[in-house]
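Omission of a single protein chain aside, the complex is shown with its protein chains in their original locations.
Chain lettering (A and B) follows the sequence in which the chains are written, and residue indices restart at 1 in each chain.
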Amino acid sequence: MDLTAINPVLLVASLMVAATPLLLAAIGELVVEKSGVLNLGVEGMMIVGAICGFAMAVESGSPMLGFAAAAAGGALLSLLFALLTQVALANQVASGLALTLFGLGLSALLGQGYVGVKPPPSPRLDLPGLSDLPVVGPILFGHDPILYLGVVLTACVWVMLKFTRAGLILRAVGESHDAAHALGYPVVRIRILAIMFGGACAGLGGAYISLIRVPQWTEGMTAGIGWIALALVVFASWKPWRALLGAYLFGGVTVMQLNLQAAGVAIPVEYLAMSPYLVTILVLVILSADRSGAPAALGRIFHASN
Amino acid sequence: MTDILLSLSGLTKAYPGVVANDDVSFDIGTGEVHALLGENGAGKSTLVKMIYGLVKPDSGEMTLRGRSYAPAEPRAARADGIAMVFQHFSLFDALNVGENIALGMEQPPRMRDLADRIRAVSETYGLPLDPFRVVGDLSAGERQRVEIVRCLLQDPKLLIMDEPTSVLTPQEVDILFATLRKLRADGTSILYISHKLEEIRRLCDTATILRLGRKVGTCVPRDTTARDMAEMMVGSSLKTPQRAGRDLGPVALELQGFSAAAPSAFGTALKKVEFRVHAGELLGIGGVAGNGQDELLAVLSGEIRGTEGSLRLKGADIGGLGPRARRAAGLLTAPEERLGHAAAPNMSLTENAMLTGAVRERLETRGFLKWGAARAFATRIIAGFDVRTPGPDNAARSLSGGNLQKFVIGREVLQRPEVLVVNQPTWGVDAAAAAAIRQALLDLAAGGAAVVVISQDLDELMEICDRFGALNEGRLSPTRAVGDLSVEEIGLMMGGAHGMEVADV
Partner (left out) sequence: MIVLEKRPEPSRGWSLATPVVAVVATMIFGGIVFGLLGTNPVAAIATIFWEPLFGEFAFYYRPQLLVKGAPLVLIAIGLSLGFRAGIWNIGAEGQYIVGALSGAAIGLAFYPAEGWYIFPLMVAGGALGGWAWAMIPGLLKVRFGTNEILVSLMLVYVAEQLLASMSLGLLKNPEGFGFPGSRNLQQYPSAHNAELIAGTGMHWGVATAMIAVILAYVLLNRHMLGYQIRLTGEAPRAARFAGVRPGRLILFCLGVSGALAGLAGLFEVSGPAGQVSIDFNVGYGFTAIIVAFLGRLHPVGILLAGLLMALTYIGGEIAQSSLGLPASAIQVFQGMLLFFLLALDVLTNYRIRLVQRERS
């Protein structure tokens, strides 16, 4: 084995790439959960986003159009979840599972013609001078725009939740839908919008995997990242910056184990591949005591009786 | 009181199977405190929801200062100067006072300015409030202040108050009334919803009485006796519970130095609770909501584990036993929340009879259930306690509040408890059912059982109990015989001044 083959600068840069799909999906889900809705369909929305984005990028030749299609696809699928849980008042856990199972099938169906196809490359930020700096250049200034979008989105969600009236109303709806309804806020409408935002983010995250991280299309390629994103929201205790931190941590674990695999460490590949999932469980165990940020109405069904 | 602020005429609202309001008309004058009086289910809340824009009337109309008024949503009502203080369900525990208030306003100022205005208004009306405290940590009285201040910041023309005193100590009621009188003097009208007749007589200028959705009368409360108003409200003469003379037996239940940690972030810890209740005795435990009532019931029923101190039933230590073993030993309980705690809403009455009856009524043998016996037990409860329902196969949620409460109390009483603990036995129950429940509790005590009644309704406790104690922040005052107590003393007990020791902080 040869650990010197691991370049720390490239490691950090690729860690950020590995973290971005997680971050995007987690930020979306964070907003959804803040509104009091638990959408377990993140994995399904991600994989549908992955194929929508991939197909659009291949057909149009533009990765950015691909990302737009991915967001639209994710949002559209989440609308199904919104209909089920907000209109038909179905159980959120069951509906989320249904969304994931359906999304996995749908993406496989949509992706039939795209196995083995290469997507158009995404543009990278190229600031003359800055991007060429040693160490700092590749880490901070050498990425694709979506990676920066993820960070910007985190900041926006933080500002929105903490400082704006829209954020206050969103938190209020998630805290007690009955009280929010009594004050005249349209609980269902707000939640549907939040769910669709979450769907769009998950779609973007999925497309990031199929267009930039991997980049190609294979069935079931999200491989549980949607579920890890759900765990990440708990890890972050519903705070945006902690979600960013968590995503980078998980990204680090993923990239590290891939590097160790490549470096030929004496641990069997399968056990290395398990590590992100085991780390997720470990983190969940450590952090499940802290539910301070958890919205009180999370997962409850709202029906404005009388 | 010359000009009319809000005039209602012919308001009707029907829900499937029930007419909530039928052709209700009355006027509220400017600067008037107008009482809306009626039993639970008389249609008071539907009526105010129509005024506040939460519900639209099927027919009839409202005029506000001479102009047609039909709010599409609460926002519109607030814009027209109508504000409402809710009984519950309108505060957000995890948000702070300022955020809660901002949510109730159309154009809230910046948080810093809002905080200043909150302080200003709360000082003017004698309602001290810290804008940056988290609402979940506040007492019931303070929570109500948040709602009132939220309304006052909008400079309302009409303030609707839904059962505002049910969560207050007598002293806090006095403070509230002072605030309301001040508002009236400033020209604000108040629609005051209550079923507490003495309060209405003290405060209100006019009263409109509803029964079964219809207006059945108007009166000037000061000139009408409470009894007359009550009879208008109920529609028949009331039966006062009969208490038979009883001999006290030996101590049935005894708590010593009994403590328990708070079960949740916004729950209350119990601190060294002590009392003893004899066979044949009714002990009343009063106190403002949220001072440990739910927790006390839960530790007695065995739902909350991990308590300190001793809990003895007829001398035997039962502190380590779970709910089923306690039932077997003779300690039965009935929690406050009927749907979801005392009963499972979607399950049939037979299944709900099984819920607590399995042990003492022998509804199971070695784990296998005897549904026939459970059904017979449910039928016995229905017959014995006049529960109005087609039969034991109906779901608990299909019963009205009063009927379900009769079922819940009946289920425990019929199991012949040694000690029965009930929490809020008549909350949200119509007067006839409440009277029946109180009578059942008295009869149970007369039969030799010890009964502990936890209630926020002081009148109820004074009416049926032999001894009285009050919970305050998880501490129980020493219990005293009811006959020796004055209203002031009760207020002090509820407020936490036990007159016995320096509070340990």
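Note that a contact is a pair of C-beta atoms (placed from the backbone, for glycine too) under 8 Å apart; a residue touches a chain by one contact, two chains touch by 3 or more.
All values reported here derive from a predicted model rather than from experimental measurement.
Asks: I'd like to know which visible chains would be in contact with the absent chain if the whole complex were considered.
Replies: A, B
Asks: Which listed residue, B:A83, B:A358, B:L441 or B:M494, touches the chain dropped from view?
Replies: B:A358
Asks: Quick one: say which of B:V251, B:A395 or B:A446 touches the chain that got left out.
Replies: With B:V251, B:A395 or B:A446 as choices, the missing chain is touched by B:A395.
Asks: For chain A, which residues reach the chain that was dropped from this view?
Replies: Residues of chain A in touch with the missing chain: 40, 80, 83-84, 88-91, 93-95, 97-98, 101-106, 108-109, 112, 219, 223-224, 227-228, 230-231, 234, 268, 270-271, 273-274, 277-278, 280-281, 284-285, 288-289, 303, 305.
Asks: To test your reading of the contact rule: which positions on chain B touch the chain that is missing from view?
Replies: Contacting residues on chain B, toward the hidden partner: 16, 56, 70, 72, 301-303, 322-324, 327, 333, 335, 337, 339-347, 351, 354-356, 358, 364, 367-369, 371, 394-395, 397-398.
Keep in mind that, in the parts below, only the chains that are shown with their structure count from here on.
Asks: Provide the C-alpha centroid distance between chain A and chain B, rounded to the nearest whole angstrom.
Replies: Those two chain centres are 45 Å apart.
Asks: Across the complex, what residues on chain A touch chain B?
Replies: 165, 168-169, 171-172, 175-176, 178-180, 182-185, 292, 295-296, 306
Asks: Please name which positions on chain B make contact with chain A in the complex.
Replies: Touch list, chain B to chain A: 15, 46, 49, 53-55, 73-75, 78, 86, 89-95, 99, 102-104, 108, 265.
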